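In this view, the complex is presented without one of its protein chains, the others remaining in place.
Up next, chain A:
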């Protein structure tokens, strides 16, 4: 390091613990030697989240959260502002598609990241809080995606809000008042749009960033699992005092760089060549102006909500109330938070566990993916029947490892 840089660094270090931070969290932070492909997704999510914030800020510069109709049309100011940006502002299309594609890729990364947790027992002691903070991130991401989908004020926006507010309305006694409070109105309206805008661009992103920070604090307190099931901090090299099976984070830097390059290439290719991806990334129904007097026949959820949508569609009314569907999807979203206590086996890595757990994880993931596929299909009888079966499977295989406490 040249003398000038050295002096600048010293100047900073006397006022702010920059070098100490770098040493603690990067240069001197030890991770397992054997980290594999599955451990890249957290890093990629940080990258994707940063890009999402960037494209989001640019979108917020042109977007108008206003459900008023343009005179003589059925189109709201909100929808028109997005249309204008895409059709008449150079680069507007690219920014919008970066935001929509980014959402889908973030969810893909998140589901893979969570699946890694199942493969390597990442939620087990001492990582319970790390897992819980991750679950909160998952819930926040779902809220963020939902609020974002409302903003164009198209048919998907309107009818998904109608359904979500009715999920609350189905709560006995207080449901109606609660839904009116959340909507800010007696029906879904421009008031609802305005507050969801505030939540989407300020409240939820702030919480997301805070939670990411806490997630990383927890991670660095306990360190990563190793795919071979060892805890690297338990075996310290006597000479160096560092984990024997560990390496400094930076020695994986090349892998991270390559992963980022591949991810960005995929991202860029999608934005340029398949931004809507056949309706999976951008649903053309949401380009149709919101119409409170017509529910489109082809309504379909976004793919990342499809498993939960399939569950809602699969649970029949019973005892004069539809609340069972609402309870089912709430449980489906909350229950994985209890995995650290549901899976009682002390063995972490799937490599060291019996066939029961291996089969269980495959069936659980299969049920979830199957529900996603079912949720995107039209409601034929066999699709509904299958959804019921898979919903049952999802819950059974989430809970079943409670009974597998073999070491």
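Keep this in mind: a contact is a pair of C-beta atoms (placed from the backbone, for glycine too) under 8 Å apart; a residue touches a chain by one contact, two chains touch by 3 or more; residues count from 1.
FYI, contacts and distances are computed from a predicted model.
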| item | value |
| --- | --- |
| Per UniProt, the name of the complex member that is left out, chosen from "Electron transfer flavoprotein subunit beta", "Ubiquinol-cytochrome c reductase iron-sulfur subunit", "Metal ABC transporter permease" or "Carbon-monoxide dehydrogenase medium subunit" | "Ubiquinol-cytochrome c reductase iron-sulfur subunit" |
| Residue, one of A:33, A:64 or A:166, that touches the chain absent here | A:166 |
| Contacting the left-out chain in the complete assembly, out of A:173, A:273, A:293 or A:355 | A:293 |
| Candidate in contact with the missing chain, chosen from A:187, A:251 or A:330 | A:187 |
| Per the touch definition above, residue among A:106, A:315, A:339 or A:398 touching the missing chain | A:315 |
| Hidden partner interface residues of chain A, rising order | 159, 162-163, 165-167, 169-170, 180-181, 183-187, 191, 195, 293-299, 312-313, 315-318, 320-322, 325, 379, 384 |
